[in-house]
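Take a look at the structure set out below.
Here the complex is missing a single protein chain, while all its other protein chains stay put.
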Amino acid sequence: MATPVRTRDGGSALGRSASRRSRGESPFRYASTGAGIFLLVIMAAIGVFLVVEAVPALQANKGSFFTDLIWEPNGSQIFGIGALAFGTVVSATLALIMAVPVAVGVALFISHYAPRRMAGVLGYVIDLLAAVPSVVYGLWGVIFLVPFMQGPSEFLNEYLGFIPLFGGDLVAGRSMLTASIVLAVMILPIVAAISREVFLQVPRMHEEAALALGATRWEVIKVAVLPFGRPGVISASMLGLGRAMGETIAVALIFPATFGISFEILTPQGNSIAANIANGFGEATPIGRGALIASGLVLFIITLLVNTGARMIVARRKEFSGAAS
Amino acid sequence: MGQQIQVSGLDAYYGKHKAIADISMTIEPQSITAFIGPSGCGKSTFLRTLNRMHEVIPGARVEGKVLLDGEDLYAPDVEPVAVRRMIGMVFQRPNPFPTMSIYENVAAGLRLNGKHSKSNLDGIVETSLKSSNLWNEVKDRLNKPGAGLSGGQQQRLCIARAIAVKPEVLLMDEPCSALDPISTLAIEDLMAELKNQFTIIIVTHNMQQAARVSDRTAFFNLSGQGQPGHVVEMDDTSRIFTNPSQKATEDYITGRFG
């Protein structure tokens, strides 16, 4: 039997010269730390440069940025974020209200109702749909949905017009409602995909415990699946809300680009910060660009608040579910 | 072959928690030393201080001296990486690298540490696999993934991987606890062969195993919950199992606690 050959070189058994071997250590470590720090620098730079470019325009503003409903930075140099922020929040919220219940239903369908083999395929299809570029939804919205919505909108206006939301004298396909529907269709796959993943993670024993007590399928879902999945669904919804608020191209094609605040979602009005940037960028003067950048900063802050809120909800829920299990 | 290890006044910490206290012992070359004792008494922690694997865990640190053939492993100019090349380790669960073939697994320690000629590697891989009694079982499928072997074969592959870098000392942290009795026997036979070339230290929960394979045995214990572990006594295995000098050792051996 062969004995391993000793290659020891006398006194330096521990290879003080071994520092040679780990020569690559520090460069690699510095490179990865540096990459992390670089990300922090980018984040800081995003904040700094948006502010730097926005300030001159804000100083030139003859109106009030936070309260004015007009956006004329190129002409009268009066511009305010009010109407745009309103449209952003309302359209995204409407989209969320429409999308989340359906998305949860879809997620439950895939995780608990569909036959197993079909579920795998459907999950994959939902993932693919989440990857469809937003401009495609926008194209579909403007070519198909806008004319299509004329009829249903008139119907809603005529029979449910007593509800302020569906009121108004003039009804059009290009409306807040249509934009919200497109947004809802866009965020639905995202919310559904995350919710499905969370529902599939429900510990098998929780479900079996409920089944063993004689629970029906709905009762299993109510007792075991939904409580476990709630933080995941909430964070998925908030993520969807953030996406909807930041969505640009699809709504830029659909919004009538008016400036005003109205809850009559069937009437031809509505706009959002992102859509306004896309539509107004082409012919913006330097002041106009600054104003658009300032509005982008506001959008950034709103989405930041939404995302932070989502994370806090999830963190708090986690503590509870952790204590319970 | 194999070198002596001398430990004096060794403490190990996880953050603020002191896991083992004031351990001193001498481990003889070309012998098998077994560490036994109840769970959580610091056997594995101590084992991991011997090749500086303890400090891999964030917040973990060591005080005291470990001398390998008279050289302090914790001297400031000694690199942990160099220590681990001298003192190999086999883990509780077999852990072959999943992306590598059987051949690549055995060659991993050498390849990852520098260049080696193909023929040189071939020789070392063959020798190591023969030394670990695995050669006949795998020589026809050296290019198949290591993860495809049985648990016992995987563990012997891990032993081959450890001895391929030609260490002086081989640390084994409960190497058979995840294996069936037949695979366990194969590993025990292997240890008896390997002790001619290496200093072997094994942590085990199985007292029969300690009695079967080891020359010397150290009994570890805790004074109480949250207290650091310490060595109660260390002696020839035959003495520990027939006539221990400490009451605690006798109680443990005879199954009165632990």
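Going in written order, the chains are labelled A and B, and every chain counts its residues from 1.
Note that in this section a contact is a pair of C-beta atoms (placed from the backbone, for glycine too) under 8 Å apart; a residue touches a chain by one contact, two chains touch by 3 or more.
Note that contacts and distances are computed from a predicted model.
Not every chain of the complex appears here, and the one that does not is recorded in UniProt as "Phosphate transport system permease protein PstA", selected from "Nitrite reductase large subunit", "Sarcosine oxidase subunit beta", "Phosphate transport system permease protein PstA" or "Phenylacetate-CoA oxygenase subunit PaaC".
From the options B:Y14, B:F97 or B:W135, the residue with contact to the chain not on display is B:F97. Only one of the listed residues, B:I20, B:L68 or B:C158, touches the absent chain: B:C158.
Contact between chain A and the unshown chain involves residues 21-22, 24-25, 28-29, 31-40, 42-43, 45-46, 49-50, 52-53, 101-106, 108-109, 113, 124, 127-129, 131-140, 142-144, 181, 185, 188-189, 192, 214, 216-219, 221, 239, 242, 245-249, 252-253, 274, 277-278, 281, 289, 292-293, 296-297, 299-300, 303-304, 306-308, 311.
Across the interface with the omitted chain, chain B contributes residues 51, 53, 56, 58, 80-86, 88-89, 91, 93, 95-99, 108-109, 111-113, 144-145, 147-148, 158, 161-162, 165, 171.
In the analysis below, only the chains that are shown with their structure count from here on.
Per-chain CA centroids place chain A at a distance of 51 Å from chain B.
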